[in-house]
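For this view, one protein chain was removed and the others were kept in their places.
Here is chain A:
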Amino acid sequence: QGFPIDIEADRAEVSQKTGVSTYTGNVVLTRGPLRLSGSRLTVSRSDDGEIRAELEGEPVQIRRDPDDDEDGAAITGRANRLTYRAADAVLELNGSAVLNRDGDAVRGDRIRHFLDGGRTEAMRGDDERVRITIQPETAAGAGVEGEDTSEPPADDADGTDTPDGG
């Protein structure tokens, strides 16, 4: 959390009036081990300093290198659009979303990943169900634990909460 957010891009439009900055062309956002890249990024900063970044790409690419003091899992992923809320370290992937972790993969229309703690939620789309691929323990070591959700539970009609198993 303490890391600054660094952004590189070809161009930028900065509005002092609204406080919104729009970056275009080879956009890369890095924050510590997290690296997001895409073609267009909009960053807004609320009056209390909260930063919200919305990234578009063909697709947006996500990479988070293993972090020594956490569970060490490297993450990669992609989506058509991504929202990153810096304050609570949440990645929201939208549109053909895929998140990979130690060989396991979560696919859905929408995926929400909590960078602190590693929890992942996946939501289906109109015509795309959530699909989770969990590698056998031997092949990939600790991975995302979650039940097979061919029939979504009655109370959670559109998504799967896959707590990070110990």
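Here are a few things to note about the model shown:
Heads up, the rule we're going with is that a residue touches a chain if its C-beta (ideal position, glycine included) is under 8 Å from a C-beta of that chain, and two chains touch if they have at least 3 such contacts; residues count from 1.
By definition in this document, contacts and distances are computed from a predicted model.
Of the names listed as "LPS export ABC transporter periplasmic protein LptC", "Acyl-CoA synthetase (AMP-forming)/AMP-acid ligase II", "Septum site-determining protein MinD" or "Thiamine pyrophosphate-dependent enzyme", the one that matches the UniProt record for the absent chain is "LPS export ABC transporter periplasmic protein LptC". From the options A:Ser21, A:Ser37, A:Asn100 or A:Thr120, the residue with contact to the unseen chain in the full assembly is A:Ser21. Summary of contacts with the chain left out: across A:Asp10, A:Glu58 or A:Asp116, the touching residue is A:Asp10.
Of the residues in chain A, those that touch the hidden partner chain are 1-17, 19, 21, 23, 43, 45, 49, 51, 86.
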